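A single protein chain has been removed from this complex, and every other one stays in its place.
Note that the chains take the letters A and B in the order they are written out, and that residue 1 is the start of every chain.
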Amino acid sequence: MSVLMLELDRLAKHFGRQVAVADVSLSVEKGEFVALMGPSGCGKTTLLRMVAGLDQPTAGEIRLWGRRINEDEPWRRDAPLVWQNYALFPFLNVRKNIEFGLKQRGVPAAARRKKAAEWMERFGIGALGERSTTQLSGGQRQRVALARALVTEPEMLLLDEPLSALDPHLKVRMQSELVRLHRELGITFICVTHSQSEAFAMASRVAILNDGRVQQVDRRSANRFVAEFVGCNNIIAGTVSKIDSTGLVLASALGEIRTAATGAAPARGTPVSLIVPADRIELLAAPQSGGNEIAARVATLEFVGSIVTVFLETVDGGELRTQRSLQDIERMALALGQPVVARWSPADGYLLEI
Amino acid sequence: MRPAALVRREARREAVRFALFWGAPSLVWQSLFFLVPMGFLVAMTFWSVRNFRLTPDFTLANWKFVLGASFFHSAYLYTLELSLLTSAAASIIAFPSAYALAFAVSARLRGLFVSMLLVPFFTSYPVRIYALEIILSPKGVINRTLADVGLAPIHLIGTPTATVIGYLTLALPVVVLLQTLALAGVDRTLVEAAHNLHCSRVRTIASVVLPSARTGLTVSAAFAFVLTFGDYIAPLYLGGSKPPTLSILIADQVKSGNNWPRASVVAVTMIVTLAAALAVMLGLAYRNPKGRS
Partner (left out) sequence: MIGAIGRRAALFAWTGVVFVFIFAPIISTITFSFNSARFPSLPWAGFSLKWYAAVLTGTTIRGSFTNSLVVAGATAVIATFIGFATAYVDYRYRFTGKTVYMALAALPPTVPVVILGVAMLTFEARLDLYGSLTGIIVAHVVLCAPFATALVRMRLADLDPDLEPAAWNLGATLWRTMSGVILPFCAAALLAAFFMAAAVSFDEFMIAWFVSGTHETLPVRILDMLQGQVSPRINAVGSLVFGVSITLVALAQLLSARRASNADRRGRDE
């Protein structure tokens, strides 16, 4: 069994009475792209800082290739950080910013210049070398920050909210750039973000954090918090009533619901929660066959940009949410109180163990 | 591979060394060359002078003597009186100009005037007082002009008025500066709101501008008080040192009387007075206004 590259073993960080990280264990293999995701205050940035050595763990151990590094000072570690606001040195020009890490390692001036030039070319900022960092655009600053971190050719790159400071159109482009960069370099990326879509778009593994703990390290949500945080979801309570070749049948207040089986199916009679993302539910005027269909009435509509959330009142008095585009809604000409049919495919729901 | 414990200890020691290197200078220097002399000053109030030599002692004689002396009482009251008067006068005189600089002048011009107000700070104060002495003297510009016009000369040198004029030279630049900054910081929308609610200019000043700038205005008055209370030059050269102020008393006791313990007593009473006055004035400046619902 090969030694894992980075192990976070029961890490905790307390600032006085305040608990930033409660108990986090996580292993990262060489070459992975791991995203730490969660709302603000969940401890993800603190975790990143502990890996960089900028904060000392209150409890637990960090191991790099099996060796404990808790006491290693930040400058002895090899985990350059791309800061959220880039932290470029304003009194050094772009080239000297990028050369900084090499200078600290005693690399002679000529070699430094060459390496820095290589990386600047790679990021398309070769012409900016002599400029002051205060005159750059947001995208340029980020590339300088990336070059500065990568010029020392580390085995691990840390990124703190890399996309949050960018304009929306740049964000999307940068996402794919980072993924491409990761593939090219083959080193480990650990990235912190509050955006679900970013995390899932870029990373091979996502650790979802809340209140200083890891809730789930996977693509599928495992508990209620994750389900409610990650996107707009419906949570339907039911009991497993039948298991067959196509999946499970749940008995619920809304009637019988089919869902596809994923992994080990729970036993008959187990109470479960079924998660159905709101954007997987479509609205029909009348029942058709195929899929789960629930009769409901339109309760209210909520408009955010070009997305409309329709709140439906179900027969048993419960609520279902569906998200549709503005165009779809306009085509349907919905009125409040209008009876509709909410439908989703069994493959689109998934189970939460209670 | 260094053992973890050794790494831990070395890392912490280096960090401590770094912190101590930068933290020590201020502490050491200020304690040694400020706290100790000041403490020594207080201690010396209890020493005595025997046969013209300063001897360590513990006696209340100096305190009794100074606090009981009528010349001390009159000097104390005189100094207090003049400083309070100057503080008030400077605040009142400065206000219209500060108001003009804050409200009636562009930001750039204001910056220029503020820089100008910093100039007196870098001139020699004794020389300025000397110049005033000339201007106010019997043969000076003021009296010469009065004589030319046919009026009787004004006798100024050696009077409290001259001392106050000297004090104003010291205090006005600071007070105008601080008041300007305080008034410039008043939220203009509040002023406009008052105007919008039928409040006349003058009433707006009283009910909006002054309360908003209360902290800055009080602090500038406190500054003027502290500066003038301890001044030695103006009362000496313009006021003729009769009656003397506390600072003149101290200088006299030290240089000619050589009675350092008594000088120290006067100094300590000055410090106590200043501390009390500052506590009152800054308390007034920073307390929350009453009547907030």
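Definition applied: contacts are C-beta pairs under 8 Å (C-beta built on N, C-alpha and C of every residue); 3 or more make two chains touch, one makes a residue touch a chain.
Worth saying up front: this structure is predicted, and the values here are computed from it rather than measured.
The missing chain, though absent from the display, is touched by one residue of B:A15, B:I154 or B:A206; that residue is B:A15.
Within the whole complex, the absent chain has one touching residue among B:L6, B:L60, B:L77 or B:I134, and that is B:I134. One chain is missing from the display, and on chain A it is touched by residues 52-54, 73-75, 77, 79-81, 83, 85, 87, 89-96, 100-101, 103-105, 130, 132, 134, 148-149, 152.
With the whole complex as reference, residues 14-15, 18-19, 22-27, 29-31, 33-38, 40-41, 44, 93-94, 96-97, 99-101, 104, 113, 116-120, 122-132, 134-135, 139-141, 144, 168-169, 172-173, 176, 201, 226, 229-233, 237, 247, 250-251, 254, 260, 263-264, 267, 270-271, 274, 278 of chain B touch the missing chain.
Please note the rule applied: only the chains that are shown with their structure count from here on.
Interface residues of chain B facing chain A in the complex, by the touch rule stated above, are 1, 4, 7-8, 11, 14. Chain contact summary for the complex, chain A toward chain B: residues 67-68, 70-73.
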